[in-house]
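With one protein chain withheld, the remaining protein chains of the complex are depicted in position.
Chain nomenclature is as follows: A, B and C, assigned in order of appearance, with residue numbering initiated at 1 for each chain independently.
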Amino acid sequence: MPKLSYAKALNRALTDEMERDPDVFVLGEDIRFALNNVTTGLLDRFPDRVLETPLSEQGFTNFATGAAMGGKRPVVEYQIPFLLLLVLEQIANQANKFRLMSGGQVKVPVTYLLPGTGWRPGWGAQHSDQPYGVFAHLGVKTVIPATPTDAYGLFLSAIRDDDPVVVFCPMPALALREDVSYVDLAPIPLGVGRVCRPGDDVTVLAVGHLVHDAVAVADELAGEVSVEVFDPRSLHPFDWAGLAASVERTGRLVVFDDGNRFCGVGAEVLATAAEEMRLAAAPKRVTRPDAAVVVGCAPELDLAVQPSRAQLVAAIQAVVKS
Amino acid sequence: MPKLSYAKALNRALTDEMERDPDVFVLGEDIRFALNNVTTGLLDRFPDRVLETPLSEQGFTNFATGAAMGGKRPVVEYQIPFLLLLVLEQIANQANKFRLMSGGQVKVPVTYLLPGTGWRPGWGAQHSDQPYGVFAHLGVKTVIPATPTDAYGLFLSAIRDDDPVVVFCPMPALALREDVSYVDLAPIPLGVGRVCRPGDDVTVLAVGHLVHDAVAVADELAGEVSVEVFDPRSLHPFDWAGLAASVERTGRLVVFDDGNRFCGVGAEVLATAAEEMRLAAAPKRVTRPDAAVVVGCAPELDLAVQPSRAQLVAAIQAVVKS
Amino acid sequence: MSARPAAAAFYGTIRLIRRFEERCVDLVRSGDIGSGIHPCVGQEGVAAGVCAALRPDDALLSNHRGHGHFLARGSDPGRFLAELTGRVGGVDRGRAGSFHPSDLSAGIWGASGTVGHGAAIATGLGWALARDGDRVAVSVFGDGAVSQGALLESFNLASLWRVPVVFVCENNGYATTLPAPAGIAGSVAGRAAAFGIPASTVDGQDPEVVYDAMAAAVDRARGGDGPSLVEFTTYRYEGHHTFERRMRLAYREEAEVARWRERDPLAIQAARVPPPVREAIDAEIEEVLDAAVRFALESPRPDPADAADHLYATPVRIRGSLFAPLGAAAVPDGAGPQFRWGFSHA
Partner (left out) sequence: MSARPAAAAFYGTIRLIRRFEERCVDLVRSGDIGSGIHPCVGQEGVAAGVCAALRPDDALLSNHRGHGHFLARGSDPGRFLAELTGRVGGVDRGRAGSFHPSDLSAGIWGASGTVGHGAAIATGLGWALARDGDRVAVSVFGDGAVSQGALLESFNLASLWRVPVVFVCENNGYATTLPAPAGIAGSVAGRAAAFGIPASTVDGQDPEVVYDAMAAAVDRARGGDGPSLVEFTTYRYEGHHTFERRMRLAYREEAEVARWRERDPLAIQAARVPPPVREAIDAEIEEVLDAAVRFALESPRPDPADAADHLYATPVRIRGSLFAPLGAAAVPDGAGPQFRWGFSHA
C-alpha cells in the first residue's frame, strides 16, 4: 500500500474534485508553484481554474463569495494562520450570512483551506496562531483533520458542502504519512467524530495534530490506565453524540487542544460535559494558556505555551485518581 | 443627584481624560458630529485631538497602533460591531503583539470603543453581532460595562492602561440612566468583578446589559430562591477569585450571556467551574444558540435567538431543583 | 448597445422610487419599518439610468441606499416593502430588512452592509457569470466606499483578470456627515484609473445621461474589454438615514440642498414627458403603492420557531433552544423606544 502524506491527500482531494466537478476552482498566492504542495499539478491539468492572486486577501475572499453565489465552488488557499483573521469579517459576516439574508435564495459554497495552522517554528509571534475556535464560535463550519485519510475525506466534503467551510490543517500534521489504498479514500461527513483508540477509564478529546500525541500517550500509559482517544474531526458541526457515548462509558474527560484556553474548544467541551454528561471526576483541559501568544522564534518559549504530552499524562493521572 | 446616562458617562470619561492627559486623542467616523453621543463637545475643546476618519477602518486602526507606539493614547470609536471583526487582525495580531515582539521596547496603549454591541433592532444580520468572546480568546484585554458608573470607570482605566483594550458597550445599555454624583466617578480596575445583588442559593454570572435582566429576575424570584448576581465587568482579565468566592457560597451556577454558545464566555465560565469549583448541581448556560446569527430585522426572529429572562428563570429553577 | 428607453419609462421609474421612499418614511414613522431607511431621494436618476442599461439576467450588487436599485430593476414593490417591514412575504422572507436585501428574481444579488465590500463580491460574481455566458455584474457604492481598502483590492483583481464588471459610484457628496473631499484624497475616478480601469465622471441627475454612460460601460464589459468605473455626481435631499429627522446635524448648508434641488431628477425627466402621460403614470404608481403597502402589512410576521431557518444550505444541528414569546424578551426597562429601533448609525 502506498504511503500517503497529509499534504498529498489534500492535493489528491482537490485534484479529484476538480476532475469530477468543473465548477470547482482554486485561488490563492503562489499556488501556480504549489508552495504548500496542495496545488501541485493543477495548473497543467486545469489551466483556467487556477487563479494566482496578488496579496489582496480581503479582495479575493470576497471574490470567492461572489463566484460561489454565481454557481462556482471556489477553494481559497491561505498561506498563514493570521490571514484567516484578516479575512474573518469577509467569511463570518459576509459569506456565512448571505444565505440567511437572502432568505435561502443564494448559497455560498466556498472552502477556505489553511495548510499550516499553529506554531511555525522560527516564524515569530505573528505566524503561530490557532484560530479555529473563533470560526466555530461565529458559526462558520470548521473542520480540522488529523490524518491523511481524514484530510482527504473532510476536504472533499468541505468542497461539496453548500456552505462556507474552513479547513484547518495543523502544521505538524502536514508531513505525516499513512498507509492507505487510494481506493479507500472517500468523503467523510462533517460532524462525525472518530474513536481513534478505544479505552475504558478516561476519554481524551484531542484536536488536530494532538490526536497523534494523545494516542502515543495512551499507548505509553496502557499498563496503568485505559485511555480512549476521541477525535471530533469537525468542530462545527460537532459530534456531541459521539463524545457523549464515549464519556458515558469512561465517566472521565480530558481535552487536549492547541487553541488558547479562554473561550477555546476545550472550554466548550468541558462546559457541555458539565451541563449534560455524568462525570465521575472533574474534567481537565490541556491547552495553550489564556491569552497565549506563541513567541514563535525561540523553541524554548514556544513549547512552553503549547500543550505537551507530559501535561496530558499529568492531567490523565489526576483525573483518574480523583 | 443628577441622572447620568451610560452614553453620557462615556462622554464624560473621555472628556475628563483628554483634559488630564494631552496625549489622549480620539479618531473615528462621524465623531465631529458625535453620532454616538460619545464625542459630544470634544471638537470644540480639543480641535486638534479629534480625527475624523474616512471609511478606512483597517487603516485607521493601524494608524492608532503607530500613534500609540509614538507616545500617544488613541481612543478609536467604531460604529458597528462587525467593524471590530474587520479590524480583528490589526488589533489581535498587530497592536496586541508588538510589545511582545519588541521584547518590551514599545507599548501600545490603544482603546477601541464600540458604543453599541449586540442586536440593533431592524438593522439586519450584519449589524447584530456580539463578538467580545473572540477578543478575550485571542488575549486582547476586553471589558463590557453594564452601568453608567462602570462605563465611566472602566473606559477611563482602559484609556490609562498601557495595552490595547477593547470596550464593548451593549446597545441596550446605552440609554440606561443612574443616579450618580459626579464626584463619585472614578477609575475601576480591569479584572475586578462585582456582586450586584447578594444571594445564597445560586450565582448568576451575567454579562453586559444582561446584568440588569438578571437582577430583575432575581428580584422576581426573591420569594422562591435567593439569587446572587455577579458581573465580571471585564472578560480578560477575568475576576476568577470573585466568581469562585460567590460559587463557594451558593454552590450553584448559571451563566447569562448574549454571546454565541459555542466557545463563548458561558463556555469558559462553566469549564473553569467544572475544573476548579465545587458545584452542588450541574451548571447551565443561557446564551445565544450555537452559531447564532441574529436576523436583525424581524424582532420575532431576533428575540428567539437571544437569551431571555424566561430562559433564565427556567435555568435557575432547574439548577436549584437538581 | 441597446436602444435608450423612452422618456416616459425613465420618468415612471424615478417617480415610483420617489413615492416609494416617501411611503417608507411614513412607515418608519408608524413603526412598521423598524430599521429606518437610508432614503435615496434625489438620487433616483442614477438608479433609473443604470438599471435601464442592464439585461434582466445581468447581476447587480446594491448597498444600504439601495431601494431605488430594486425598484428600477423591477422588484415587486409589494414583496420588497414586505421585506422592509419584516414579513414572511418579503423578497427575502423577512430575513434581510432594508439594510441587506436581495431579490434574485430582479437580478439583485445582495447588499453587503460592509461598505465597499460588495465591489469584490461583484467582481467574483462577474467572473463566474462570464465563464458560462455574457452576463455582466454591477457593483453600486457611494463616495464613502472608495476609501475602503477591500474595494481598492477589487479594482486590482477586476483589472488584472479583465472581469466584466461595472463599478458604479453614486457620489452624493457625503459619507454620512463626512464631505467627500475630506474623505477622498485625489478623486473617485482617479482611484479606478490608477488600476488601469477606464473611469469617467458623469452627471447623475439626468437619467438619460446616466443611461448613455452606463450602456457604454456595460457594452465594454460584455464585449470582453473588462471593467470600468462610472462616477455619477448626485445628491441626497434627505438625511443619511431617517434618524437624522430626529437629530440636528449641521454638516451641510440648507443653501447647498436648495441648489441641488434645482436639478431634481424627477423634474428633469418630467419636463420630457407630456403632462397627460405623466398624470396617468402618477396615478398608476399610487395604485401600485397602495397595493404594495396593503400587501406588506397584511403579510404575516415570521414565526419565532423559524429563527434558524436558512442559516445553512446544508443544515446542521444548532444547540441552544429558541425562545418563543416576544413579550418576555431580555430588554432592560427604561431602554425604551430609542432602544427599540436603535439610535445609532447604519
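In this text, contacts are C-beta pairs under 8 Å (C-beta built on N, C-alpha and C of every residue); 3 or more make two chains touch, one makes a residue touch a chain.
The structure presented is a predicted model; accordingly, all values stated were derived computationally and were not measured.
> With respect to the chain omitted from the figure, which of B:43, B:100, B:244 or B:310 is a touching residue?
B:100
> For the full complex, which residue in B:6, B:33, B:46 or B:60 touches the chain that was left out?
If we include the chain that is not displayed, B:60 is the one touching it.
> Looking at the whole complex, which of B:28, B:81, B:109 or B:122 touches the chain that is not displayed?
If we include the chain that is not displayed, B:109 is the one touching it.
> In the whole complex, what residues of chain B lie against the chain that is missing from view?
Given the touch definition above, chain B has residues 51, 53-54, 56, 58-72, 74, 89-90, 93-94, 97-109, 139, 141, 161-163, 190-191, 236-237, 240 touching the missing chain.
> Of the residues in chain C, which ones touch the absent chain?
Here the touching residues of chain C are 147-153, 155-156, 159-160, 182-186, 190-191, 193-197.
> At which residues does chain A meet the chain that is not included here?
Residues of chain A in touch with the missing chain: 29-30, 32-33, 35-36, 52, 54-59, 79-80, 82, 86, 115-116, 120-127, 171-177, 209-210, 212-213, 216, 258, 261-262, 287-293, 295-312.
Basically, only the chains that are shown with their structure count from here on.
> Which chains sit in contact with both members of the pair chain A and chain C?
B
> Compared with chain A, which chain's mean CA position is the farthest off?
Centre of mass proxy via C-alpha means gives C as farthest from chain A.
> Point out which chain occupies the most central position, where each centre is the mean of Cα atoms.
Per-chain C-alpha centroids ranked by distance to the global centroid put B first.
> Just how far, in Å, is the C-alpha centre of chain C from the one of chain B?
For chain B versus chain C, the centre distance works out to 33 Å.
> Rounded to the nearest whole Å, what is the centre-to-centre distance of chain A and chain B, using the mean of the C-alpha atoms as each centre?
Distance between chain centres, rounded to whole Å: 30 Å.
> Provide the list of chain B residues touching at least two other chains, using ranges where the numbers run on.
Answer for chain B, listing residues that touch two or more other chains: 82, 86, 124-126, 262, 290-293, 295.
> Could you say which residues in chain C touch two or more other chains, in rising order?
Counting only residues that touch two or more other chains, chain C contributes 94-96, 100, 112, 114, 149, 311, 316, 319.
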